[in-house]
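I have a structure here, written as structure tokens, and I will follow up with some questions on it.
Excluded from the complex is one protein chain; the other protein chains are retained at their positions.
Note that the chains are named A and B in the order they appear, and that numbering of residues resets to 1 at the start of each chain.
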Amino acid sequence: MSTLIAIIIGALVAAGVYCLLRRSLMKLVIGIALLGQAVNLLVFSANGLKSANPPLIEASAKTLAEGTADPLPQALVLTAIVIGFGLISFSLALMGVTYQKTGHDDIDALTNTDT
Amino acid sequence: MKSTILDVTARLLLPWLFFTSLFILYRGHNLPGGGFIGGLVGASGFILLVMGPGLEAAKRALRVDPFSLIGVGLLLAVLSGIGGVFMGNAFMAGLWLPTFSLPLLGTVHLGTPLIFDIGVYLVVMGFTLAMIFSLSEADS
Partner (left out) sequence: MNNLILLPVFIPFVAAIIGLIFRTLPVQRTLGLIGMAAATISAILLLNVVMEQDYLVLSLGAWQAPFGIVLVADLLSAIMVLISCIMGILVMLFSVQSVDNARQKTFYYPLYSMLIMGVNGAFLTGDIFNLYVWFEVMLIASFVLISLGADRAQLEGAFKYMVLNLVSSLLFLAGAGLLYAKVGTLNMADIALKLAIQPDSFLINSTAILFLISFGVKAAIFPFFFWLPASYHTPPTAISAIFAGLLTKVGVYTLMRSFTLFFNQSFEFLQDILLILAALTMLTGVLGAAAQYNIRRILSFHIISQIGYMIMGLALLTPLALAGTVFYLVHHIIVKTNLFLVGGVIEKVKGTGELSKIGGLYRALPFLALLFFIPAFSLGGIPPLSGFWAKFALVKASIDAEVFWITAVSLIVGVMTLFSMTKIWAEAFWKDAPEETENKVEPKTLKLMYAPIAIMVLMTLYLGLFGQGMFEVAERAADQLLNPEGYIQAVIPQSTEAISKL
């Protein structure tokens, strides 16, 4: 299973970098989204993939029982997904405004502020 | 494209989705659920209104500005943390009322984490709606 996840992460990164290197603004945003998903998956699988019980403490117990999953990567990934959601929606809005102002979806048209 | 079925369903579903979201919010402390998911479910009712009857209907149904929702939600979340400071403890330390029983709800366990969760609920709902509203405004 870890191998499969590793391959998926690799494929997502490859696709993301490919999109980042294209000339279209839309593909740039898609590329960031793909890279974000790859990193989320990496963090999610950080503590190993194993089948385990949900990390909920029984009503009668004080601590987690044996054989439960590590809740931390899940919490981290949830936070990262929410932050990523906000950033992607902002970049989509920015892309929309840029497209309206410049009339281009082409990154090569955006070189006026470079030196 | 107007669809009468979607219009009517959206109007019918709105109160149901809203109360479901409140239920999800309430049960979230010890069970799956909570402010985040509750907020998304609550927002989905209004998003259905945007898709069916239209943006104006959704804004009328919401009554308040989504940005104010974000502000109030953040304020609630912050206030829930201050309680711990006044009790001489760290910021965000939880404070609990004694538990009591109510019909329908069973044992009730109220405390500052619930206030925090309500804050999260309002922020998520406000943010989602602010985004959807402004995107559909740009669309039309």
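Just so it is clear, a residue touches a chain if its C-beta (ideal position, glycine included) is under 8 Å from a C-beta of that chain, and two chains touch if they have at least 3 such contacts.
All of these numbers come straight from a predicted model, not from anything done at the bench.
Counting over the whole complex, subunit B has residues 67-68, 70-72, 74-75, 78, 84-85, 89-94 touching the chain that is not drawn. For subunit A, the residues touching the chain absent from view are 20, 25, 28, 32, 35-36, 39, 42-43, 46-48, 72-73, 76, 79-80, 83, 86-87, 90-91, 94-95, 97-98, 101-102, 110, 112-115.
The criterion applied here is as follows: only the chains that are shown with their structure count from here on.
Put simply, subunit B touches subunit A in their complex at residues 30, 36, 127, 131, 134-135, 138. Chain contact summary for the complex, subunit A toward subunit B: residues 56, 82, 86, 89, 93, 96.
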